[in-house]
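Written out below as structure tokens is the structure these notes cover.
Complex shown without one protein chain; remaining protein chains in place.
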Amino acid sequence: MVDRFNNRKIINDPIYGFIRVPSSLIYKIIDHPFFQRLRRIKQTGFTSLVYPGANHTRFQHSLGAMDLMRRAISALRNKGYEITEEEEHAALIAILLHDIGHGPFSHSLEHSIVKDVSHEELSILFMKRINKEFDGELDLAIQIFEGTYKKKFLHQLVSSQLDMDRLDYLKRDSFYTGVSEGVVSVDRIISMLEVVNDELAVEQKGIYNIENFIVARRLMYWQVYLHKTVIVSETLLINILLRARELVHNGVEVWATPALKYFLKKHYNKEDFQDLSVLTMFSQLDDYDVMISIKQWLNHPDKILSMLADNIINRKLPAIILQKDHFKIDEIIKLRKRASQLYDISEEEVDYIINYDHTSNLAYNPELGRINILFRDGHVEDVSNAADQLNISVLSHSVVKHFLIYPKELRD
Amino acid sequence: MVDRFNNRKIINDPIYGFIRVPSSLIYKIIDHPFFQRLRRIKQTGFTSLVYPGANHTRFQHSLGAMDLMRRAISALRNKGYEITEEEEHAALIAILLHDIGHGPFSHSLEHSIVKDVSHEELSILFMKRINKEFDGELDLAIQIFEGTYKKKFLHQLVSSQLDMDRLDYLKRDSFYTGVSEGVVSVDRIISMLEVVNDELAVEQKGIYNIENFIVARRLMYWQVYLHKTVIVSETLLINILLRARELVHNGVEVWATPALKYFLKKHYNKEDFQDLSVLTMFSQLDDYDVMISIKQWLNHPDKILSMLADNIINRKLPAIILQKDHFKIDEIIKLRKRASQLYDISEEEVDYIINYDHTSNLAYNPELGRINILFRDGHVEDVSNAADQLNISVLSHSVVKHFLIYPKELRD
Amino acid sequence: MVDRFNNRKIINDPIYGFIRVPSSLIYKIIDHPFFQRLRRIKQTGFTSLVYPGANHTRFQHSLGAMDLMRRAISALRNKGYEITEEEEHAALIAILLHDIGHGPFSHSLEHSIVKDVSHEELSILFMKRINKEFDGELDLAIQIFEGTYKKKFLHQLVSSQLDMDRLDYLKRDSFYTGVSEGVVSVDRIISMLEVVNDELAVEQKGIYNIENFIVARRLMYWQVYLHKTVIVSETLLINILLRARELVHNGVEVWATPALKYFLKKHYNKEDFQDLSVLTMFSQLDDYDVMISIKQWLNHPDKILSMLADNIINRKLPAIILQKDHFKIDEIIKLRKRASQLYDISEEEVDYIINYDHTSNLAYNPELGRINILFRDGHVEDVSNAADQLNISVLSHSVVKHFLIYPKELRD
Partner (left out) sequence: MVDRFNNRKIINDPIYGFIRVPSSLIYKIIDHPFFQRLRRIKQTGFTSLVYPGANHTRFQHSLGAMDLMRRAISALRNKGYEITEEEEHAALIAILLHDIGHGPFSHSLEHSIVKDVSHEELSILFMKRINKEFDGELDLAIQIFEGTYKKKFLHQLVSSQLDMDRLDYLKRDSFYTGVSEGVVSVDRIISMLEVVNDELAVEQKGIYNIENFIVARRLMYWQVYLHKTVIVSETLLINILLRARELVHNGVEVWATPALKYFLKKHYNKEDFQDLSVLTMFSQLDDYDVMISIKQWLNHPDKILSMLADNIINRKLPAIILQKDHFKIDEIIKLRKRASQLYDISEEEVDYIINYDHTSNLAYNPELGRINILFRDGHVEDVSNAADQLNISVLSHSVVKHFLIYPKELRD
């Protein structure tokens, strides 16, 4: 039985007002160091370099998503769909912990020093570890999270194209960045949820809201998540961490916080993370470790490391060109040569300061599961077929952008 | 010279905070009975039947649009485009008065008792009349409004696909209905305005905002402006006014307020409105005349008129089916027959209670003028070509929906 | 048993997002013509002359207060206080109907043509009438409304110094006027409600919120409800109605809508309102009747009536002086003489255009019931004793302001 305890624990949230902590178990999970660390991990990493208001953390987002889950379940129950108290409780825990595997600046970390484990895999490792501490009380939550529980729609509320995660982060990131177009009518979408054949669906009249949701998400991608400055900063961080690791491997002294040092010194693969000591060390890594170490590297004798550190700490960002087309290979070669000469560094080292790559965004990806529209006559259709005009199929083609990053000094 | 007087007149607005009245002439225009009447005309007519918060008036909208104009001009000046103080003042007046020709429930009126004059034409008539009273001080404003002034972009700020009118009404209607997806980032769009070859354009990086603006507008159309209940109510009002006029013409006594009676008794065409007495009479017609007269008709001996009045006053709305396809003609004929029998009315009279028609919406209509995107290299392109993915061309095809309205009692 | 029916009826509200209609009975009550008329009665009467955004209606406010009641009951239940489903349902109905007795421009009406019956009394009459139609289903709601039900705190949620009525109207009026200081943290206050000895109380830590609530309410009084322009307009309306009634009584023809005519012709006292036909006639009176009639009086041959009508319709408001001290009687006499001469009217008639009176506000009136603070040690104290500093007792003394209204032409 779910211990609803006094039900008086309430957390303020600038967006939703108040978030009630629904049980004493959940209260204890929130209090767990694994969860408390999310207070020290920003939701949108370097985005605050462009949008100074965006300092919100994964801690807030996780609580917010939990509150949306509560509302979604209440809305579904009001429509007559059966969800037991245990299932609700487990779904709340599953969404609360969906991001617990995130490290600091996730994207950059996953491209540099924590390459072999995705944050989803880490989330499961953390959940299992907490589950052990709480004598199996998270069993059902883990099943829902992993999608093995019979009521599939509960998993979809946690993770799908229209899950509580996305609803919360769009609304929250939009709120904190001040990019008002990202606003999604969370209440309206939740009020239109249905379950058909054990899968989530949306009432027909919600179709324009879903379109708007997909378009808003796309806008947030290009205007926030893949903003030039964000791409530059994330690339910079990858370069910094790779350079630091290289130096460490070469025996050069590199000051770092213990947790960061641990992951600079040695590469850990998926298996290694099964080891509690590795997981625990990872749990001690947060934004503070990364930023403070880089701050020290401002004065590191390695000129590449110190230059990159200066770029990010004092916001002296390199130039970036973002375009639809590929860059011409000979222009890049020329640029690299000039860099090599100007900074007196080797060809390999140029990799740390000149980057060409691409990024892409797919507003609606039906391959990752569909958004179903439930029509009045009872039939169900994928939103990209159902929408009357805004050919959502148009939105389900990937947009690719190529980018080239290089020091401003190299500008002609 | 523009008399900026003490500049202390400030009007509270729930959306923008404070709106400053920029000159004593504008203060006098706002005080004019022609303008004050806009206080008694709701911006979105019967929308409040669906969204009870939507009681805002054309008065507020006009002030709001004026404030956006002030900001747009300030943004353009900051970028170095020259706009004289006189031009600014005239543009402010032009946008302030852009809706002054609206009668109550404009759409329904234009389909029943005021058929020959559009609200745009009436706006010009009102402006010219006010201009006479103020000894020609509105000359330049009228030129801008009519598009005859040399700086074409000033006219576009008043009336185009991206004018201050649209920016304000989308934001305002979204605010008052509570349909949050209609939110448009007015500040951002304004900050991205440019002028190229004397035409308005938008900086390249604003492209996603423009897409969002177009999609938001479409959503507002289907969710608010063309909401089923709104279509039903507007059709009801057309029927009511037509029936009342028919009765009057047949010599039946029909109570009505003087202003409404005037337009029920006789049809006035475009020429007639040149006559000050007709225009003045029109200026005395507002929401109150229409609603109060219908309220009296609740007890009118004509059963059709009283039934229709009951439908609207006590919100006993008829049924509506809205669909992509045409309705089958023989089903309509059957329905009409049953209505004729049930209510014991003639075939012609059935027209007042069964309506089939269609409505359509075009999110972006390039034929009405384009939204230009200014690229970094200086060239300009229409947004429907410029958008990388959300084929705006998709949005520039009209969506047509057919509807059938009939008394609920006729449901099988 | 409460029929929760499909629970899918949802009403948009710009402030709370969505308001769910909690039962089919309540749905029917909302649909009742007595309730639908509240759509045509503005919550804050002439306030829109100062704050053009304030066009919200008693309809919205009633729904909003109902939603707060739902939340308050949920919060109390979460704390372990027992409230049955029937009691909840009845409390929701009681608050929904708490304002149903309001006529248009209540304050002015109660000082002119509907003098003997308060709106509270009318609310009860309407509730009993609806109760009859619904075969006694409102019995419990009426008991709660009247305060005769055993659980006294339910009545206090409907009507007390900290009831859902006040919480909603402060928040709503603040929202629509744009006077942001009126903002009250409705969620926080509701989350801090307790019940002690069958009376509402507020947790100790909510003490600053209560102080803020009282101060915000006071601010709203002077800045909105008793704003000079509002006082002037309400006085004007009283004068207009009194003048019109006098003319009617003297046999002068005065155009008016039937419902208004009914109350101009004859005075009805408390007993009369027991008569269904009087109550029904009252139910047909709304803002539209008043405004449209005044609009016609612009051209009435009686110069006093037409002047007053012009004052209000075209916003040519008389002057007002608002001050702490009494006005000097001989100055008023002089002013009245000049008015009598200037307009060539009798001494008695001057009463219609020169008014001196006073208004007062009491931010916290402990005589109308107290706001109790529940301390951690279990004892309860009145907030004016409990507050540590902002001597609320200071706020519980009435503030009186005297005002003098007179035509601007009489200014020296």
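Just so it is clear, A, B and C label the chains in written order, and each chain counts residues from 1 on its own.
In the analysis below, a contact is a pair of C-beta atoms (placed from the backbone, for glycine too) under 8 Å apart; a residue touches a chain by one contact, two chains touch by 3 or more.
It should be emphasised that the depicted structure is a prediction, and the values quoted were computed from it without experimental measurement.
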Could you tell which one of A:Asn78, A:Ser118, A:Gln296 or A:Ser396 touches the chain left off the display? A:Gln296
Option touching the unshown chain, where C:Asp31, C:Glu181 or C:Glu331 are the choices: C:Glu181
If I consider the whole complex, including the chain that's not displayed, which of A:Asn78, A:Ser118, A:Gln143 or A:Thr257 touches that chain? A:Thr257
In the full complex, which bits of chain A touch the chain not displayed? Write them out. 11-15, 17, 31, 33, 36, 39-40, 42, 48, 50-53, 55-57, 59-60, 63, 175-179, 255, 257-258, 284, 287-289, 291-292, 295-296, 313-315
Considering the whole complex rather than only what is displayed, give the residues of chain C touching the chain that is not shown. 179-181, 183-185, 188, 208-209, 211-212, 215-216, 218-219, 222-223, 324, 363, 388-391, 394-395, 397, 399
List every residue of chain B that touches the chain not included in the displayed model. 6-8, 10, 17-18, 20, 78-80, 187-188, 191
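The rule is simple: only the chains that are shown with their structure count from here on.
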If you take the chains that touch chain A and keep only those that also touch chain B, what is left? C
Reported most central chain by Cα centroids is B
Over half of the interface residue numbers used by both chain B and chain C, so same, or under half, so different? same
Counting contacting C-beta pairs, the top-scoring chain pair is B-C
Could you tell me the distance, in whole angstrom, between the mean C-alpha positions of chain B and chain C? 32
Can you pull out the residues of chain C that are in contact with at least two other chains? 17
